[in-house]
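The complex is shown incomplete by one protein chain, all other protein chains being positioned as in the whole.
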Amino acid sequence: MAETPTDVANPDRRNFIVLSTMAMAGIGAASAGVALVRTMTPTRDVAGGGVIEVSLDGIAEGSGIVATVGRKKYSVRRRTAAEIEAAVAGDSEKLRHQETDAERVQRPEWLVLRLQCPHLGCPPQGTAAGEKRGDFGGFFCPCHNSQFDTSGRIRKGPSPSNLPVPKYFFASDEMIVIGKEA
Amino acid sequence: MAGSRSPFKNPLLKGFDERLPVLRAVHYSMTSHAYPKNLNYWWNFGSIAGIMLVVMILTGLFLAMHYKPSVQEDTYGINQAFRSVEHIMRDVQGGMFLRYMHSVGASFFFIAVIFHMFRGMYYGSYKAPREVLWVLGCVILILMMGIAFLGYSLVWGVMSFAAAEVITQVFTAIPILGDDILLLLRGGEDVDDALLNRFFALHFLLPFVLAGVVILHILTLQTVGSNNPLGIDLKSKKDTVSFHPYYTFKDIFGLSLFFTIYLAVVAWAPERLAEAINNQPTDYNLPSHIVPEWYLLPFYAILKVFTWDLNIFGLVITGKQLGALAMAGSLGILFLLPWLDTSPVRSGRFRPVFKVFFWGFVLCCLILALVGAQTSGEAFFIPTPFGRVPLGFEGGNGFVWGSTQQWGVLFTGYYFAYFIVILPVLGLFEKPKQLPASISEPVLA
Partner (left out) sequence: MRFGTLLKTLSTAAVLSAGAAATPATAEPAGPLESQTWSFTGPLGYYDEMQLQHGLYVYQTRCQACHSLGLVRFASLSGLDVSEEAIKALASTYEIPYINDDGDRDTRPGVMNDSFPWALDNPKRAIATYGKAPPDLSTMARARIGGADYVYNLLVGYDDAHEQPEGAYYNKVMKVIKMPNPWPADMSDFEYPNGTRPSLEQQARDVTAFLNWTADPYLEERHQWGIIVVLYMLALTVLSFLAYRVVAAKVHAKLEVEGGPDPEH
């Protein structure tokens, strides 16, 4: 490792080489780190999906069904005229999370919700007739007593916001597709 | 250096360091420990091995997030463990690189450690005062072999099963307790789900034990100091440099070169060092030709060449027990090396006769590796790029002269003789060349 005349003549060049070596090694180490963490992203066989077709056939007025996609639960509920009226009446109340019923449904008869309480994630009851629906006739979360109206809006209890409405569309009068837009 | 003052100016660093002096320990070990200034490129392999351990632990951690240790088979006859490995290769983002970095990485970890050990053997790095350093290194080697074997089993391919079946069977060579140990290892009579699950648990845990021993290895190194190609002690400040920046940059260079080769193998020959048939899920039939991974071959050779029983005054040691004893002995004797070498001179550079026997020992390990890979009863050969060079032939009446087994016995003999006969005797009779006075004065004293 003899000292060459160039090394002595250009002390600044030396530092440049040393620094670029360290920078280059750093870039390599950082890329390796990114690549390692990338292996934790969803794998190719689970990425995508999450779409389900739900037949509306046979759902009685005042009742509904729960559709499951993977681990997610959705409520598809057919509202009675009285329930729709109650929901629309609720528009003028002072709500914690202000939304009108018209913003939350595509067709007044059908209420489609993601069954996940915004408080801490429990699935609220009330989809099928006969389940506990709380003081407002909509949905009731058994974990911490959040009560939702017939539009799925929070009216009483700890939930900070309304039950979320998923992406969905009516493929026909008898069929909706949950998980994507038309 | 623990009693020294904090070297940091930054108040945050300084404050932390004054409460927990780990930063200063690292700082002083890099800047004020005396390292010989004349270490050659063979000394790069220590830090390369250390970095490979980090690479293996990191890739292993992320592999473990996807691996499933289960022998349950689906309708395709593919077990869940094998399927999860293929899932990593096919479905995990960047998973194929992760898996090959780990499987090829095991080989390159061994390559680094093997060079590191042969360097230590040539330059006498095991001699006083570095006995404990060497012994800890032997512990590292044995741990590595165990971890590698456990990891190889996890794939649950044809050869994984064969390896688990055969190697756990070796423990039955132990008298009286053997069968119970086997039952404990397998968690049942058969190599099955219980074994795979405990192998995974151990394969995850033991690398951290290994890392602990590596830290002790480095602490010992810092206490007794590094050996050097001349094998003589450091005499003055003219002989020394600090680790940083001189050896940091030398190691970065060596590491880069090593990684160039390692990553090229990952890209273009990731299966080259592995047994092809292990890419098929096991159907629990043993293949006719069972071989371990290349780095275990010399020890496997020593295990398998003993086929006869030994009768010592009525005490019968079976061939199987002899093999198991010899394999354990071939590793155990490494621990005794510091006390078996009687020469006062460390470096092989000044020992003309030792040099010959040392390179004979390297050759011996290569031959034993070939013995481990070939079929015992058949004629031994050396594979070359131009074809096989036979070292044995079929005699009359079915006897093979120069069979794999015969060559294996011969070189197993040399392996043990190197430690038990050659090194002790050589130290007494060999006339070493004259040593230089110090590293900075290569002129003879």
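Going in written order, the chains are labelled A and B, and every chain counts its residues from 1.
One rule holds in what follows: contacts are C-beta pairs under 8 Å (C-beta built on N, C-alpha and C of every residue); 3 or more make two chains touch, one makes a residue touch a chain.
Note that this is a predicted model, so its numbers are computed, not measured.
When the omitted chain is restored, the residue from B:5, B:235, B:388 or B:433 that touches it is B:235.
Among B:86, B:131, B:193 or B:430, only B:86 touches the chain that is left out of the view. Only one residue from B:15, B:77 or B:352 touches the chain missing from this view: B:77. Annotation for chain A: contacts to the undisplayed chain at residues 1, 3-4, 7-8, 14, 17-18, 20-21, 24-25, 28, 44-45, 49. As for the chain not pictured, it touches chain B at residues 31-35, 37, 74-78, 83, 86, 89-91, 96-97, 100, 158, 225, 233-242, 245-246, 249-250, 252-253, 256-257, 259-260, 263-264, 266-268, 270-271, 275-281, 283, 285, 287-289.
Convention: only the chains that are shown with their structure count from here on.
Across the interface of their complex, chain A is touched by residues 58-59, 62, 65-66, 87, 90-95, 97-98, 249, 252, 256 of chain B.
On the side of chain A, the complex with chain B involves touching residues 18, 21, 25, 35-36, 38-41, 43-45.
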